[in-house]
Structures are given as structure tokens and as C-alpha cells.
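A single protein chain has been removed from this complex, and every other one stays in its place.
Up next is subunit A:
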Amino acid sequence: MDILSALGDGFAIALTFENLLLALLGCFLGTVMGALPGLGPSNGVAILIPLAFTLGLGATPSLILLTSVYYGAMYGGRISSILLNIPGDEPAMMTCLDGHPMAKKGMAGEALSLSGIASFVGAFFATWGLILLAPQLVKVALLFGPAEYFALFALAFMTLGGVSSTNQAKSAFAAALGLGLAMIGVDTQTGVPRFTFGEVHLYDGLDFLVAIVGLFALSEVLIFLEERHGKASAEGRQLKVGRLTPPLSMIKQCTPTMLRTSVLGFIAGVLPGAGASLGSFISYSMEKRLVDKEGTFGTGDPRGVAAPETGNNAAAGGALVPMLALGVPGSGTTAVLLAVLLSLNITPGPLLFTQNPDVVWGLIAALFIANFMLLAMNIPMVGLFTRLLMVPPRILMPVVAMVSFVGIYGISGSSFDLLVMIGFGVMGWVLRKLDVPLVPIILGTLLGNSMEANLRRAITIDNGDWWTLVDSPLSLGLWAIAIIGFVMPIIFGRVVKNKMRQRKDEEGAISD
């Protein structure tokens, strides 16, 4: 009851005309920024900090504006993933895998609205999780030492086979390439620069966003250029939009998926070293392992859209737990929010809930409001978003290229990053020609750093004893899941595939 009355107070704070207007503005700007490749939630929030300061907003209104942007960007990232096969931000990468094939099948409208609903479900449960479990969840985060984090990342890599359904060797190659790219930069455990060639720009390693925009967006532009000159306007983009709301049966089919991935994504968000990208990735690959009996994931399965979207939005809510309760940011965006809190003279930490209850509960109420607003805003806007597909590629692609360049330059202000992005663009183009999946490259880069750092921390702490990696029940459990996830498909995969082939013969060409 305490919680409910506190939440009631929170709503009283958040439900003023000014705050609602700020939430609406934040949701809108966030959605737009999330959808633009190159601008993710963390840049979105950072860009709007000066606005909050110039408007002279107090602590709670500023937070309401900025968290609305945060949630909005998490919603918006999926739009370009589905329509253009270009992730709007890191966590939205997994949505490309099934979202874009759905759009190609003429189900863009359904994919967008379904993912909107999935985002809502994930964020909604995560916000409840934040309210009910924040103090307890901090203890979960404390169970994770370096050894456990390493096991968690190993688990992520072992389920990597789930990402691409085509050639496992190629996705292993892609992941290895990503891991290699992650090595670039100053090694924090020894202070030695690796693969930097004396170039100071490389000392901090490669920026994931630069890599993503290059690999996905620019390579898309290059492919377009090539095809245009090759086969006239190729097959063009005669995509059908489909209906704008998903049929009830589709929602029903996805409900168990959404509930499971809400929990999974939330937990990944709570762990400070994991974050939203891992949340959406684990959600997708676990769900594929669990329910993909027919092998439809990767070809436009609605559940493959719902899983990562629920997962990354749940993780966004989860990441607020360590930020508020420990003062430790669980993701790039929460790091920015943390800085905002500090500059508003609020110190997040174990005592925040008792010292600044008005801020905390106002913020939580704002999250609920933003979430409902985003759902209400996103579903009717599906029709508008899908218009994007009607834009002829000869106009769309230059715009994509322009937004990519401006976006990347806007974040780091360095022209070196633009060169790196072009490099990635060319690399992405070559790899696409070779049919190498791009997602494992980003995952390798994204997770490789933390995986290596945690492995070496664990080993150093235990003076070079490798047994420390399996020294706690938690890490043993994680290793067990990882090994099962890796071995099972190898043993049973063949059996299932044979069955599938039989069934496909019986069904004939219906599946296409």
C-alpha cells in the first residue's frame, strides 16, 4: 500500500499541464531520433539536455522530458529497422532480422504496430518491475562479479547460432571479425594501446554507432547504387504496406513471447554490465530456441519481431534500477541521465528513494504516462511511417546517406569517425556480397570488449586461477544454460530439419 500511495503522489506531480506537454514533446522527439540512423537514445537525451536547462526546468520536469525521450527513442529505433533494414540504434538491430522480412512480405503495417505493442508490453512490465523490485533487484546485480559476467557473455555468444539461420560458419566468421574489431583501442587492464597504429582517434576503440551506421545504412546505399546501374531500377521497392493493425490471432500468438522476453529483457537491463542490446539479443535467440519449431524465425515471423522489441524496451526500464538505486548506469543512456541528475544536485544511490521520493515517484509516474502516450502515438502513426516505403529509393537513399553523415558527425564532432564509417560501409557491402550476416559483427564488437575485460578481471582477482570462472552456483548455472543452448541444436537440429523438410513438401508452396 505504501508503494501505491507513493505512486499516487508521483502521478499528482507528473499530471500537470506542463509536465504532460513535456512528456508529449519528449515522446515525439524521442521517436523521431530513435528512427533516424545514427541518433540513438543516448545522443537523443544528450542533445536535449541544453533544452531542459535553457527552459529553466526543475528536477522533475527535466527528468520527465528526458526519460520520455529515452523511452521514445527505444520505441523509434524499430521503425527504420523494419522499413529500411537499417537499425535506428544498437538495441533495434535484432528487430531487423524478422521485421524487415515481414515488411518485404507486404506486412510492414502489421510489423510496425505489433512491435509498437511489444514495446509497450516490455516497457510496461519493466516499469512495474522497477516499482516493486528495485530494492531487491539491487541484490541480484550484486551477485554478478566479473566471473559471472563472463559466463553471461559467453552464454550470449553460444546462442549466436540462433541469429542467422543460413550458414553457421559464416556467422561464426562474422562474430570473430566483431571480436577482433573489439580489440582495437587502449587495453584498460594494462594501459597498452592495441591495433591503434599511433592514431589517437583509435585509443578509445571503435564507436559501435559508427560501425552500425556504416555496416547497415551506408552499405544499403552502396547496394542501391550498384543495382540501379545494373538492372535499371532493379525490382524497385514495390512493397505493400498491408493492414495497419495486427490481427488478434497474431497478438495472441505473440503474447507468451512478449511475457517471457519482458522478464528476460528486464533482468538484462538491471545488470549494469549488460544493457539493452544484450537484452534484445538474448530475448531473440532464447525465443528462437524455445518456439521456433518450424524454422520461420528470420523469414518474417511476428514472434521474431515481438521478442527483441519487448526485450529492449524492458531492458530500458530495467537499466533505471541500478541507475537510481546504485548510481551505476546500466547503459549509455542511463549514464547521460545520471549526469543530468548530478547536475540537478540529486545524487542517485541507495538513499535516493528515501531522500528524494518526489523525484523518484514523479519519474516513475512519468514513465507510465510516456509509455501510454507512446502507444497512443505510435499505433495511429503507423500509417504515416509506412509512407516511407512509398518514397522512391533514388530520393530515400541520398537522405539515408545524409542523415548518417550528419548523425555521426554530430555525436563525436570528428571527421575521422566519418572515414571509419565509410570504411565500415564498404566492408558491409563486400560482406553482403559474400552473404555474411552483419548482426554477429556488431554483437562481437559490442559484447567482445566487456567479455574480455570481465574474463581478465576475474582471472586477475584470483591470481591466475581459471577455476574461478566456475566457482559460484550462479556462474555454474549460466554455463549450464550456455552449453545446453550450444549443444542441443547440434544434436536435435538435424532431426527437426528433416521433419521440417517433410512438412514443407506436404504444405507445398503455401509458406512462400
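One rule holds in what follows: a contact is a pair of C-beta atoms (placed from the backbone, for glycine too) under 8 Å apart; a residue touches a chain by one contact, two chains touch by 3 or more; residues count from 1.
Basically, contacts and distances are computed from a predicted model.
Considering only "Putative secreted protein", "NADH-quinone oxidoreductase subunit M", "Cytochrome C biogenesis protein CcmA" or "Peptide/nickel transport system ATP-binding protein", the record for the omitted chain gives "Putative secreted protein", by its UniProt protein name. Contact with the undisplayed chain is limited, among A:10, A:87 or A:146, to A:146. Within the set A:169, A:200 or A:384, the residue that contacts the chain not displayed is A:200.
Of the listed residues A:79, A:326, A:363 or A:382, the one in contact with the hidden chain in the full complex is A:326.
For subunit A, the residues in touch with the chain missing from this view are 29, 32, 36, 42-43, 45-51, 53-55, 141-146, 186-191, 198, 200-204, 207, 272-273, 322, 326-329, 332, 335-336, 338-339, 342-343, 345, 347-352, 411-414, 416, 453, 457, 460-461, 463.
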